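Of the protein chains in this complex, one is absent; all others appear in place.
Moving on, here comes chain A:
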Amino acid sequence: MYGNDFSAPDDAPGGGLLGEVEAAEAALREAAARARRGGPAPGEDLAAYFTEVIDADQKIEPRDWMPEAYRKTLIRQIAQHAHSEIIGMQPEGNWISRAPSLKRKAILLAKVQDEAGHGLYLYAAAETLGISRDELVELLLGGRQKYSSIFNYPTLTWADVGAIGWLVDGAAIVNQVPLCRCSYGPYARAMIRVCKEESFHQRQGYEILHTLAHGTPGQKAMAQDAIDRWWYPSLAMFGPPDGDSTHSAQSMAWKIKRFSNDELRQRFVDMCVQQAEILGLTLPDPDLRWNDERQAYDYTQPDYDELMQVIKGNGPCNRQRMEHRRAAHAEGAWVREAAAAYAAKRAEQKEKVAA
C-alpha cells in the first residue's frame, strides 16, 4: 500500500502494514537463501567488504566486522527504542485499574505485557552489539539516553488509551515497518516480531475510539478531545524535519533507515485521514486538505520547538516518568539480589550432588 521499497505489497497476505511486515520477513528469508560469498578474504579491505554486504541487501550479523560508527548509532537507536517500550508502559498502565470493563482491562493488560516483551526483544538485539542490558538501563536512569518524546504526555481520560493505540502505535508501526528491512539482522528480526504484535495494539485502540465515537455524546466528545491532544505529539514522533535530522543521511546510506522522517510522517497523515473519517471524528488541523498535485495531504507541521523541549526533559511528564522508573529500579534491588542469591545457592547444591 505504501512505499516503493516493498515488493507487491498489494498481493501480500494480510495486505496493508501487516502485509508489508510479512513481505519484509519473506525478503529476509530470501536474502538468507541468496548466500553471499563467505567472510572477507585475509588482507581484504573490511570497509569495502561491509559496503558490499549492505549494497547486496544482505544482513550484517553480530560477529561481522562493522564500522565503529555503525555499531554506535545502532546501539543508540535500538537502546532508545527499547527504553521507549519500557517507559511507554507507564501512560497506559495508568489506566489498567480504571479500565471501563473487564474485557477492556484484560486487553490493556495484554498490551502492556507486549510492550514489556518488545523492550526485552530490543534490549537483546542491542546486546548483540557488545553492550549489556544493565549498562543500557544505567544510561537511561542516568538520563544519558532518551526514550520517545510521546511518552511524556499524560493520559487524562480513558479515550487517551484508544488514541495511544490508534495514533501512537500507528505512528510507531509506520516507523517500524521499514525497520523490518534494516541492514542489521538482529534489529530487523526483532522489528518483524514487534510489528506483528503492534498491529494488535493499533487495532484495539481504533476499536476503543470507534466504540466511543458511536456511543453517547459525552463519549464521543471524550474521544474527540483525546485525538485533539494526541495528534500533534504523534506527528512529532517521526522526529525533526529532514533538514534538521542529524543522523538521517548516514543511517539511510547504511540502510538502517529506509525512509526520511518527513516521508514517513506524510505516509502516516495520509493513512489517518481516511481512518478518522470512518471514526466520524476530526483531526485537529484546519489546513488539512488533499493536494491533487502531490497526491498526498497537505497538513500543518507539529511544533518542533515543543518537541525539542520535550526531548530536553521539559515535557509535561518527563520527571514523573523517570522518577517512577528510577524508583522501580531502586526498590526492586533487594528482589534482584534475592533471586541471584537463590540461584547461587541452587547451583551450589547441584554441584554437591554431582560431586
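Things to note:
Rule of thumb we're sticking to: a residue touches a chain if its C-beta (ideal position, glycine included) is under 8 Å from a C-beta of that chain, and two chains touch if they have at least 3 such contacts; residues count from 1.
By definition in this document, contacts and distances are computed from a predicted model.
Here one chain is missing from view; checked against "Light-independent protochlorophyllide reductase subunit N", "Cation:proton antiporter", "Energy-coupling factor transporter ATP-binding protein EcfA2" or "1,2-phenylacetyl-CoA epoxidase subunit PaaB", UniProt names that protein "1,2-phenylacetyl-CoA epoxidase subunit PaaB". Residue A:A343 is the one among A:L156, A:A221 or A:A343 that touches the chain missing from this view.
Touch with the chain that is not drawn comes from one residue among A:R63, A:K103, A:R144 or A:R294, which is A:R63. Remark: the omitted chain is touched by one listed residue; of A:R71, A:K105 or A:R189 this is A:R189. Only one of A:D57, A:D114 or A:D225 touches the chain withheld from this view, namely A:D114. For chain A, the list of residues touching the undisplayed chain reads 37-40, 61-64, 110, 113-114, 117, 120-121, 124-125, 127-128, 130, 133-134, 186, 189-190, 193, 197, 336-337, 339-340, 342-344, 346-347.
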